[in-house]
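First comes the structure, then the notes that go with it.
One protein chain is absent from this view; the other protein chains keep their places.
Letters A, B and C mark the chains in the order given here, with residues in each chain numbered from 1 onward.
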Amino acid sequence: MKENIIIIGGGAAGMEAATQLQKLGLTPVIIEKSNALGGHIAQWDKLFPAFHNAKDVVSKMFDNVKDIKTYLNTEVTDIQRNADGFHAVLSNGEAIDGKAVVLATGFDLFKAERKQEYGYGIYNNVITSLELEKFFRTRKDERINNPKKIGFVHCVGARDVKVGNTYCSKVCCTTALKQACEMKEVFPEAEVYTFYMDLRMFGPGYEDLYLKTQKDYDVKCIRGRVCEVSEDMDGRLVIKAEDTLFGKPLRMTLDLLVLMCSMEKNKSIDKIQRQLGIENNSDGFMQNRDMYLGMNDSKQEGVFVAGTCTAPKSLPDTIGEARSVAVEVFNYVNNK
Amino acid sequence: MDFGFCLSPSSHVKMDSVDLTTFNRLKETNPDVNTCIACGSCTATCTAGNFTEMSFRRILLMLQRGKEEEAKKMIQRCMLCGKCTLVCPRVSTFVRFC
Amino acid sequence: MHPIVSWFTIYLFTFMGEYRFKGHLVEELFKDYRIKEGMKACMNCGVCTAVCPAAEFYKYNPKNIINIVARKNEEDLEDLLKSDTIWYCGECMSCVTRCPRANAPGLVIMALRKLSMRSGLYMQSEKGRQQYVVVKDLCSNILNYGYCVYPRTFDYETHKEFGPVGKWINDNLDDIHARIGSNLDGDGPGGLRKIPKESLDQLKNIFDVTGATELMEQVLNDAHQEAVRENLSDEEYFMEVYTKNDWQKHLNH
Partner (left out) sequence: MIIEGKQKIWADYQKDIPDDHYFYVRSCIRQAFWPGSEVTFLDITRNKLGKDFYENPYHTTCGGIAYHSDTIPQETAMTIIARQFALMKESGYENYVCSCITSFGCYTETLETWHEYPELEAKIRQYLWDSCKKEFAKPKYLAHASDIIYKFRFEIAKQMKFPLVNVKTGKPLKVVEHIGCHYSKMFPSKGFGGAEYPHVLVGMIEAWGGEVVDYPERRHCCGFGFRQYFVQGNRGYSESNTYKKFESMEPYEPDLIITNCPGCPYFLDRWQYVIAEQTGKTYGKNGYGIPALTYEEVAGLVMGYDPWDLGLQMHQVAIEPLLEKMGIPYDPKKKYQGVNGKDLGQPQCPSCIKSV
């Protein structure tokens, strides 16, 4: 059992890292706290920019890890360094030893109710991007009742000193446009608006998605952060923003408002992170060794990081990091 | 009674009551009007814009915010030189509307 | 220099395009604690303008104010300080709650207004000149009575919105306050009590040592000079400034 690599987290990063480590001849062990592998991405319906089914990608990942030792409903409760590597105690009472640890602990979605002025959890028709994704999968959400006017709010819990998150959450812009198009598909008669500050279309095909959103789907992008949401007599939502390109305050009544919640560091791992001596960076995510040449390495020997535990990332970014971390671990184990 | 002051009209763009007829007509003949990314190239290059407030991207915005009269007034400044069409990164053929 | 002479010099300077702190406006502005506190960096998201009661009616956009101040350009700042723009804000501070960069446009406005007054540039805008009315009313209430608002100087004739009930209150001030339990101009504690002379003297001392007296006298003098120029008595000038309402000019159509 001494050749084990302990992977904490069974989402996209954890699964992909495990797959590659196995191919490299090591013995990865995945420890996942929930009752299934897949992480956040398993809750997603379609992926930007080209509307691929998330399920297709995730099920391939499941296939890849089916022979890999996996603990579900299990957390690491204690971890200690020893002469051979690490000794981890699990919540199921077992313990495992490993040569190296890969932290693939992912992110938490920003709790939308913290942005009080948007009224999530108070006004019925304010929902989150995750809930909308669930609607796309199940077509069931009593709040989504043939809406005529739909708004998307970017940067909820991101680029915001007041909630303590100054960083850009990277994927929400593209997700918003993707979801806006999908809403137009489901409700062709609806008017769809997005309220953005900058549209950060950073990847291949993303800018094309933006163009398509405007041209083919007639989604209206308004440059201005939503300032305040309230409810009128009929339970519809009244929003205020500035149309900053027009230079005037703007008011509008909507039937549904979708909050594009940012990614935050998964805090359930804090104790283990402290035990391993991994610090947080200024955004509250895990600090890697180097921004360029040590992205998946940490400052602690034998401890590696991959995926959204270090910063908000897209799925392709995450998979890339998972593969990269496998190489890092492989080199580490062989050179030891 | 004269109080010496009176109620002021709100300057808010009231999106609920904006009349989009003209903009939608425009959109039918050229869907490009929807694709503006407010980069400002058209305004920067505009021959008339050197001397007046002419800004094509602003005209598109005015039409979408219910300020049709203002848009009509501004569009008269256009000198039909077509430079905006050359520089637009979204390949809008603006000059055709003017 | 005798104060009167120095005010007159400032006034003359303003008339000739000269003013106090010329070339040092930015430097002077950034000494203000309200700039330190209220001015971080703006990302032009517009939440301040969206919620602003002044932006709703006036040609006013708090986000633009922050951007101009951030530029630290003397000419732009001079233009801002002599404009009506900085006087539209109602200082409700609704912008402060919402700004995602923790700016406080309302505090920045307060610093701008102070500098506009001290530099004399406020005399160049309709809304700026109104500071005469506000300074005269509020500062004399504080120094004479120890209150910002004092019923004996709150007059129905210049506050018609006080309504018929307000007129009735004005006409029966002592009786009504006695009926409801005020201690109007009385000794000891209680509502509207006479503020003891010792306290008023201390308020005057505070005004003197903290610069309020200097600012107040400058404003009263600027107004006096302007009244002279317009061939008006101070009282006539006061009423002109108090009632002037070129409201269409200020609206954001």
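A few notes on this one:
Operating definition for what follows: contacts are C-beta pairs under 8 Å (C-beta built on N, C-alpha and C of every residue); 3 or more make two chains touch, one makes a residue touch a chain.
Everything numeric in this text was worked out from a predicted model, so none of it was measured.
Seen in the complete assembly, the chain not on display touches A, B, C.
Of the listed positions A:141, A:218 or A:231, the one in contact with the omitted chain in the full complex is A:231.
Panel shows chain A; residues 113, 116-117, 119-124, 228, 230-233, 235, 238 of it touch the chain omitted from the view. Residue-level contact of chain B with the missing chain is found at 1, 3-8, 10. On the side of chain C, touch with the chain left out of the figure occurs at residues 32-34, 36-37, 51, 53-54, 56-58, 87-94, 96-97, 104, 110, 113-114, 117, 127, 130-131, 133-135, 137-139, 141-142, 146-151, 154, 158-159, 161-169, 171-172, 175-182, 187-193, 195-196, 198-200, 202-203, 205-212, 215-216, 219, 241-247.
Keep this in mind: only the chains that are shown with their structure count from here on.
With centres taken as mean Cα positions, chain C sits 50 Å from chain A. Chain centres here are Cα averages; for chain A and chain B they lie 38 Å apart.
Multi-chain contact residues of chain B (touching two or more other chains) are listed as 11-12.
Within chain C, residues 55-56, 252 each touch two or more of the remaining chains. On chain A, the positions that touch chain C within their shared complex are 117, 155, 159-162, 197, 223-228, 240-244, 247-250.
The part of chain B that touches chain C in the complex is made up of residues 1, 3-6, 8-12. Within the complex formed with chain B, the chain A residues making contact are 199, 210-211, 214-215, 218, 220, 223, 243, 245-246, 248-253.
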